[in-house]
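Heads up, this is only part of the complex; the chains shown haven't been moved.
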């Protein structure tokens, strides 16, 4: 039981932040008590991350006041916020690829003796932290070797390392599987018990109702509701965020006629001595891929798409064996791939939305190698509407978009490519409930129109909600397959763990 | 001779004494001639092995020091040195001398004071750049007559021959009663000379003559003169083949030939004398000739 | 801060000002410099001198336009200076003593050599993922040595009359060679801003992995950019010979830095993805005007060197201010 006091630790009043063309925060009030977990929720682009940035001293608010622990809080730089005792896990990863996990964990304050790095102490404390978040990698691994979820866990561990009075987490679980989420929540409860206040941002309703004490709903940069989580039902919450009712969390899955094989992968090995993986997708099918963090889903998909060279295995498209050595080949054969890491592998941040959306289907908006800006803009407008991208227009730089809206842009790119097979890795990462519903609907309608969809996701309910069958990865191999009729979270998880339980958990 | 063959001779070990010819920037046509002269001369002598090398560019002092050190390592009997810097190379020359290697200085004279300090006595075989520049300059003075307005284009600031030529031109200006409007560097380069002189001419439309420290720059200067269809005469230095047409056409009044090929040859001869125990000291001036319309041939 | 108080001003004017500033780029600094010289450098504004400036910036403009492609994909090319010498001596030899008939062949030759060297630069960089900085540094030596080897350091002259006369010709008061440079800039601008290839160039420089994963051969794109850069060097070599009537293996030393400087002053980022031909053009102008003006002012050699450096720094700093101010204003409005 969290021990909440009535004196507010953090008090935000009338906070306002403007960007070119947008008012991200409009007179927002927020008060967080010590020892409580305060949920911040709202549509993509509602202003959550902006609020966090102001709190963390990354952005200067244009108006309003912040009081932290009775003191006025006017951070000029991240350093000030940290000194005041505010730890933040930002929505976008902020890691040092070439440095070791340990060094990343203690970047804020490297364990030192007379100005020298105390490596022994660093490793020791790193192991403890990794233990706490349930990440099994050696502290000496360079971070660039990690999968994105593992990176996310490093970020979380980093925040836990420094002692703080307020812990802010901006969508920390976007790529995590239930296992990691569970361990994270234990840690949060431990901290709140010690009187630490937590601001928690997430689009996963079930998480919110599990962990949250009170919540504040943002809409178009305005605070529209604050109150105990318990007093709300999910439906009410959704209405407050989206402004309309969502009759169901997932669109109805109609029985589709399943056609012949679009993709058949046989004995694919990502590395010479990795276990062989075989899978297939038929037209009109939505196939889910579940698994724990680091279970090899992304690796496998990358290999199929030609992003990495597989060591062995054959790929057939529509029954014909094909050689895919470069993503270009994959696209040629009608395969799309939405990467899990939008920032590093998806977005061209300094180009406008339109350019990002047309990147994979540039032939559609050009003739004889000449770009038709008109056609491109039109296409971008259309896609932006279909996916409810919140932006000032198709020519706004993607860098300026909110996380969720950036995700929508990458997704739009592959919708524009309009290939027969769509592989999506963490498709709804950071997407709000409303848009999430739309995207699920979209994926299903693609299947209805005879295309095949392969959905990799760490969000199990999502898979259970929209897939026809689910492949469960465990330690690099497919541990089992479950068809819709006998879908059941328990079974999926058991399969997901199976590989590790057999021969003990190892990094 | 398309490639510098001199070095290949050094490859096979022979009983003959080895003479190291160390020059600056072989990329410079003048030193190319010098090396060719040396190669031919050695071929004529037949009793010497030549090992010649030059630096990447004219300002590469420690590059040239490395070259000298190489010659010491290879235990050459003599070093014929065209120093990149009259003072910076003194130490190396002294070092070589201490190592019992005969050192002959050509092209640019090593600084006397510096030599004294290093306690080394190195004979110099070479032309008098200053006098040469003066002679070339006087031709221009003659052609233009007293009071004519002229400008000077200098070589690399800090390079000795650049300085001496500048001084020589100054002498000519004084003695020939010319009026000097401006003096700037174009770093020996054709393109830069084109730019610098072009602007000089804009600033002083009444320029009648130009004293240019080497032919490469003169080519750029003459381009400007052609473009502007101006009546301006040029006095230059080096006598590379490329200027021949302009000497004939009369745009270039004079340039100066200091017979680079001869210099190296003489240097080698003196080196041989020293190897054979003769005492050689002081400055053995090598001939210089002013080239004009008349003797360009 | 004053800029804030500005930002508090009337939104509409703000928006206008910010737009102007946003587009202006280094042009602001260029104009400032021009005005200064008009006031203090005699003869600066004369038609003759304007023509001179044009001729003087022609080479660097051509080289910088090519360099823009390379820098946009996050590369750099240090071999430019030696490569122009190699192209010049080979093409020059081909034309030496020859008539107008020998020109087209020589031009082709020069372009081919340039493009080939560019291909090697790009291919090695891409195929083995080594920094282009070091590859082109190697090429810097190779090309220089090759040029010297080829002519034995001799200067090539007596080039075809019709070539050299083109070098001094003017079209409607504009030097023909500069017209060539402008034409190339125009084409480059069109390619970069209007074609699919251009789009992919920017995208690749911005986030290569993303472009690759969208099914494009980023390697090919980058190699092509290096080849374009090389071909531009080939053109520059011809222009050099046309203007100066000679070709020597030592020409072009340090040209690479000027070309890169023009591109960077023009607002390009050396990490790729940001930059524009217009900017490059302005950058080249800035450098050319600076040299020209200082020479006309009769500043001594040494002081000229100092001032040149100082102005380069000040120019980019001013530009940085400009950018900030314009964004500030746009936020306020």
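The chains carry the letters A, B and C, assigned in the order they are written, with residues numbered from 1 in each.
Everything that follows uses one rule, which is that a residue touches a chain if its C-beta (ideal position, glycine included) is under 8 Å from a C-beta of that chain, and two chains touch if they have at least 3 such contacts.
Owing to the predicted nature of the structure, the values given are computational and were not obtained by experimental measurement.
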Composition by chain label (entire complex, not just displayed copies): A x1, B x1, C x2
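Everything that follows uses one rule, which is that only the chains that are shown with their structure count from here on.
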Approximate Å spacing (C-alpha centroids) for the pair subunit A, subunit C: 43
Subunit A and subunit B: spacing of chain centres that average the CA atoms, whole Å: 71
Distance between the centres, which are taken as Cα means, of subunit C and subunit B, whole angstrom: 34
Shared-contact residues (touching 2 or more other chains) in subunit C: none
Sequence positions of subunit A contacting 2 or more other chains: none
Of subunit C, residues touching subunit A in the complex: 194-200, 202-203, 206-207, 209-217, 273-274, 327, 330-331
Interfacial residue positions of subunit C with respect to subunit B in the complex: 42-43, 46, 48-49, 52, 55-56, 59, 144, 148-158, 168, 240, 243-246, 248-251, 253, 291-292, 295-296, 298, 301-302
In the complex, subunit A residues that touch subunit C: 18-20, 305, 307, 326-328, 330-332, 337, 339, 344-351, 355, 359-360, 362-363, 366, 369-371, 413
